[in-house]
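In this view, the complex is presented without one of its protein chains, the others remaining in place.
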Amino acid sequence: MNDLIKALRAFAGERDWERYHSPKNLAMALSVEAAEIVEKFQWLSQDQSRALDAGKLAELEEEIGDVMIYLTMLADKYGLDPLVAARKKMEINRAKYPAEQVRGKSDKYTEYE
Amino acid sequence: MNDLIKALRAFAGERDWERYHSPKNLAMALSVEAAEIVEKFQWLSQDQSRALDAGKLAELEEEIGDVMIYLTMLADKYGLDPLVAARKKMEINRAKYPAEQVRGKSDKYTEYE
Amino acid sequence: MNDLIKALRAFAGERDWERYHSPKNLAMALSVEAAEIVEKFQWLSQDQSRALDAGKLAELEEEIGDVMIYLTMLADKYGLDPLVAARKKMEINRAKYPAEQVRGKSDKYTEYE
Partner (left out) sequence: MNDLIKALRAFAGERDWERYHSPKNLAMALSVEAAEIVEKFQWLSQDQSRALDAGKLAELEEEIGDVMIYLTMLADKYGLDPLVAARKKMEINRAKYPAEQVRGKSDKYTEYE
């Protein structure tokens, strides 16, 4: 993670691009990249989405890379680390959805069922 | 990263939630979480977006955690690692935007200027 | 459509909110509202998505209203009309996907099949 953060800072610095990278702009770019992932799945059935061929998988990996890059750049503007943020959020979710209570019920997911 | 992947698998397994986690559904959830980050910045000026107070920062960290969680879960469905994907994409970007050529010009960013 | 445009202008004017309504900010708000629609469908099967109950339908109508409001406000910043834009785009799509050629093949939709 630290290596990625350093590489991203150097990459933007060498190109004089920091001035475009306000948190507001990075948030927009993050959502655009997330939508490019959605685009790959929008007309697929659930089953088709589980079985991408090699070419589509290579494209998906690039898009995942883009989301990770903008997420890390945004987090870095505030000294945050996405991996640490994910672990913290997992603890919050553990407390919020205790396994013994939600197992089989999956309340989080049954809003529409 | 590996610890996060294992923790996410265990978390979903203990709750019997894997059946909801098709790549298609995870892509949707990823984009929804990215939009929750956009929502925090939508009415802010660029300068305001650089200066969040402690309460807003704590909320943002939770949202960053959510994006990281769904990105990792989606990647894991194909045996991909977001950190590796980001590093690979950086190499592609380095080749695509050579520093000596784009510095000062920032062609990537000037589409509308 | 014209009535809606006038009502939206009056609504923002009475509240002194035009200063927040730059096209950039309206584009962000539009995408956030679109994501709130995605959120309602993210864990549903295709079949479940076709059969929302009355309560969920009322919520969906509100979200559709929100998207329409921000789309109209954004378009109005440039003197554009979403309905006219949709009709124009239909003509472009008609030329791009001739019925006799794509029927049964649905190339647009089979990228991943």
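Letters A, B and C name the chains as they come in the text, with residue numbers starting at 1 for each one.
In this text, a residue touches a chain if its C-beta (ideal position, glycine included) is under 8 Å from a C-beta of that chain, and two chains touch if they have at least 3 such contacts.
Keep in mind the model is a prediction, meaning the values are calculated, not measured.
Undergrad: Tell me, which residues in chain C touch the chain that this view leaves out?
TA: Those residues of chain C that touch the unshown chain are 1, 3-4, 7-8, 11, 14-17, 20, 22-25, 27-28, 30-31, 34-35, 37-38, 40-41, 44-46, 49-50, 52, 57, 60-62, 64-69, 71-72, 74-75, 77-78, 80, 82-83, 85-90, 92-94, 97, 99, 102-104, 106, 108-109.
Undergrad: Quickly run down the residues of chain A that touch the omitted chain.
TA: 20, 25, 28-29, 31-32, 34-36, 38-39, 41-43
Undergrad: Contacts of chain B with the missing chain: which residues?
TA: Its contact residues with the unshown chain are 28, 31, 35, 38, 40-41, 43-46, 48, 52, 56, 109, 111-113.
In the analysis below, only the chains that are shown with their structure count from here on.
Undergrad: Let me have the rounded angstrom distance from the C-alpha centre of chain A over to the C-alpha centre of chain B, please.
TA: The separation of the two C-alpha centroids amounts to 3 Å.
Undergrad: Identify all positions of chain B at which a residue touches two or more other chains, and write them in rising order.
TA: Touching at least two other chains: 20, 25, 28, 31, 34-35, 38, 41.
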